[in-house]
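Every protein chain but one is kept in place in this view of the complex.
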Amino acid sequence: MENLKLNVNIAGVSFKNPIIAASGTFGFGVEYKEYIDLNHLGGISVTGLTLEPRKGNPPPRIAETPSGILNSVGLQNPGVDYFIDSILPKLKQYDTNIIANINGNTLDEYCHMATRLQQIDIDMLELNLSCPNVKQGGVSFGTDPEMVYSITKAVKEHSHQPLIVKLTPNVTDITEIAIAAQKGGGDAISLVNTFLGMAIDVKTRRPVLGNITGGLSGPAIKPLALRMVWQVSRAVEIPIIGMGGIMTGEDVVEFLLAGATAVSIGTANLVTPDSMVKILYDFKTYMHNNKVSSIDELIGGLIVKMPT
Amino acid sequence: MENLKLNVNIAGVSFKNPIIAASGTFGFGVEYKEYIDLNHLGGISVTGLTLEPRKGNPPPRIAETPSGILNSVGLQNPGVDYFIDSILPKLKQYDTNIIANINGNTLDEYCHMATRLQQIDIDMLELNLSCPNVKQGGVSFGTDPEMVYSITKAVKEHSHQPLIVKLTPNVTDITEIAIAAQKGGGDAISLVNTFLGMAIDVKTRRPVLGNITGGLSGPAIKPLALRMVWQVSRAVEIPIIGMGGIMTGEDVVEFLLAGATAVSIGTANLVTPDSMVKILYDFKTYMHNNKVSSIDELIGGLIVKMPT
Amino acid sequence: MSRHIAEVVENIEIACKIYKMTIISNQVAQSAYPGQFIHISIPHDESLLLRRPISINRVNRNNNQVDIIYQVVGKGTKILSGLEKGAELDILGPLGKGFWIPKGTKKIYIVGGGCGVAPVRFIGERWDYLDITSFLGFRGKPWAYQIDEFERFSRKVFVSSDDGTIGYKGSIISLLDKHLSVENPDLVMACGPVPMIQALQKTVLKYDIPCQISLEERMGCGVGGCLVCSCAIGSKDKWDYKKVCTDGPVFWSEEVILDGESETKC
Partner (left out) sequence: MSRHIAEVVENIEIACKIYKMTIISNQVAQSAYPGQFIHISIPHDESLLLRRPISINRVNRNNNQVDIIYQVVGKGTKILSGLEKGAELDILGPLGKGFWIPKGTKKIYIVGGGCGVAPVRFIGERWDYLDITSFLGFRGKPWAYQIDEFERFSRKVFVSSDDGTIGYKGSIISLLDKHLSVENPDLVMACGPVPMIQALQKTVLKYDIPCQISLEERMGCGVGGCLVCSCAIGSKDKWDYKKVCTDGPVFWSEEVILDGESETKC
């Protein structure tokens, strides 16, 4: 299994393998260092950052649903400055790509954050236009193609690092949004973020989550995420980081076949802290058993006979 | 458990209990008569009908996903005339409400079917604007509020029976679509239909479904369906028939609390033919154990403290 | 045709990843006939919603025991293989329209390939008064099973394997072809993987022998209500989607239209 080509290139950044920790599910990475060797990861997208520190939403913040989880963390984080000063130095000791996931309430805030991170030694920026737990005027930015276009464009002007645009799946036509991100200058697309959902406790007759609604992730959404990755891969030229319910090496293969160049692992980290190492191992085993020597053979390799 | 009030009224039609078989998952009802007493059901929404007979999509038409299934039946049915002449007479022997689920490729076809059914002894019409497996010009009608409004209005003019409008969940804002259906004269709303998804076989590197994509149903989508029912119930006045992943009596309670007046059971029928009887029994047990004497106490009964 | 709980009496590996399970079900034992199947709810793991269709290998009407044989290919059959004596299974069955013996049939050929050997054994058990010759194809010796059972009711049993580790080396259909070129049975009854069925269709057409084949398709309800188990039945110009679960799984060979892309496993 040692001669497999696993590395991929996303917007000029080389990833030693296609496994990236999904934002918000892996803290700042360092929380997991006793369970997993961070050097083995392709990359880490850190917890969603905001300009100022944020407390996040009231508990309970998690509910278990069939093969899925709902979360309503609401971007609790210590703010971008604290990240740069106190966390990044620790993280830089590891040999893995660092992606800063940025979140704003206004276009200005996004640009401000990009500017603040411009001179900082991170590998990529991830523009999160999709958190379902934080709303601006009731509608999240990511559902409107024009908004996506203009925020992407503006942030691009303020950033030095390659820019990933992370899309919300809670839209009628995901390709329209992806095309807007590409047009705005996004260098890659990551999808999907969580689907807006809800759980009710029939004993108390109340929502389980303190925030009433939350974002659904995990295997339950895998078929939906996979479909979106497939649709978007046929609509845009820029690379895709696919995610949504990946728990096994074979799930990784499914996303690559559908057109993703790399994948992110989210919920699996909440289930077991060393999931990503296991998933990478299983992925290599799949390649080995199926005589796939290079990951490039899998990316976009779905064999389809279009229905007539 | 005998004194429980279970009956509900939807647009003037009385249902003896809130359990309705979801279209496409329970054939024409008669297929199940050896497994379940059809007289015990609140209603049956028959397999999606079209003006002409339809063959449907190529197999395989079903894939299992974590806590869900994908289907791509594509409205296989013998056509509305065959239904009226050869099936309905058998179905009318049972004491349950019959709902005709109608599907068109054009506005004309919808109206034509409504007209054809006008004088026929069925209890309600269900306008399916949402089948993800059949497309008209690439976009299904149900994602555009104006289309929803105009089709609903036109069909309403051609129909004598109360009209249910069935919505697709594959939209950015479900309330907008529901409001359009209400404005168009819809007497009730049923939601959700299936979510567009996909499954890939990593051995063959092909889609599992003959149609490539299919509609996701089952417990996996329950949190999403529940959220939509809750949103729509606060946006419209007309009653809602809620569905999506209901497998137990407690699931029924969740949908009623979220604002549904009745529920439909789909995937559970594919799992076990007598599911609906079991679900009704469990629902009554819940009412009994929780000292709920009337279903009206549950409908819309969610206790929420809106987040600030 | 009922939903009920069946108790597991025995569950053993009889060939490589191929298990024989014996359950007690008087409903199935008393009314099932060859080609029918049971639809099994997979216990323990609620993430697996669908039942698994498995053919009936044999029934014993005296003690209500029913045998099924299944290959472990995925999560559902993996869980089944771990069940022990005393476990309870929620099953539907017997389901489907199985094989039938047209009037005047005396001499039949039974053809089974891989997992398809399991269902056709029931034919010989039930209709052992006929003149039976059996053709069984396997991947190789480690995957072969129940050949001795076929010997009990067959005039002769022919075995082949892909790798030649048991019986003739090569396809069971070419073996069948040789026999058809010298002898005509009244009927061929078969079950097996799609490529085998396609070869069989050509062969029986060539010799113009009536042939019933049992098909597999992914299933939902199993009782005719959901229309997901469709297969194309008819002629090239005029065909319809029929339901494998209630119109089949057994159809006349000449009516079955296979597009060659259908999945198979064994």
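Letters A, B and C mark the chains as written, and numbering starts fresh at 1 in each.
Here is the rule we use: a residue touches a chain if its C-beta (ideal position, glycine included) is under 8 Å from a C-beta of that chain, and two chains touch if they have at least 3 such contacts.
Keep in mind that what you see is a predicted model, and the values were worked out from it rather than measured.
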item: Which displayed chains the hidden chain touches across the whole complex; value: A, B, C
item: Option from A:Gly197, A:Gly218 or A:Gly242 whose C-beta touches the chain left out; value: A:Gly218
item: Absent-chain contact - pick from A:Asn7, A:Gln76, A:Thr115 or A:Thr175; value: A:Gln76
item: Footprint left on subunit C by the chain that the document does not show; value: 44-48
item: Residues of subunit B (touch criterion as defined above) contacting the omitted chain; value: 66-67, 219, 305
item: Interface with the undisplayed chain - residues on subunit A; value: 24-27, 31-32, 34-35, 47, 55-56, 58-64, 66-69, 71, 73, 76, 201, 204, 218-219, 267, 269-274
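In this section, only the chains that are shown with their structure count from here on.
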item: Chains in simultaneous contact with subunit A and subunit C; value: B
item: Chain whose Cα mean lies nearest the overall Cα mean; value: B
item: Subunit A and subunit C: spacing of chain centres that average the CA atoms, whole Å; value: 46
item: Geometric centre distance via CA averages, subunit B-subunit A, whole Å; value: 33
item: Centroid spacing, where centroids are CA-atom means, of subunit B and subunit C in whole angstrom; value: 36
item: Per-residue multi-chain contacts in subunit B, two or more chains; value: 58, 63, 66-68, 204, 218-219
item: Set of subunit C residues in contact with two or more other chains; value: 46-47
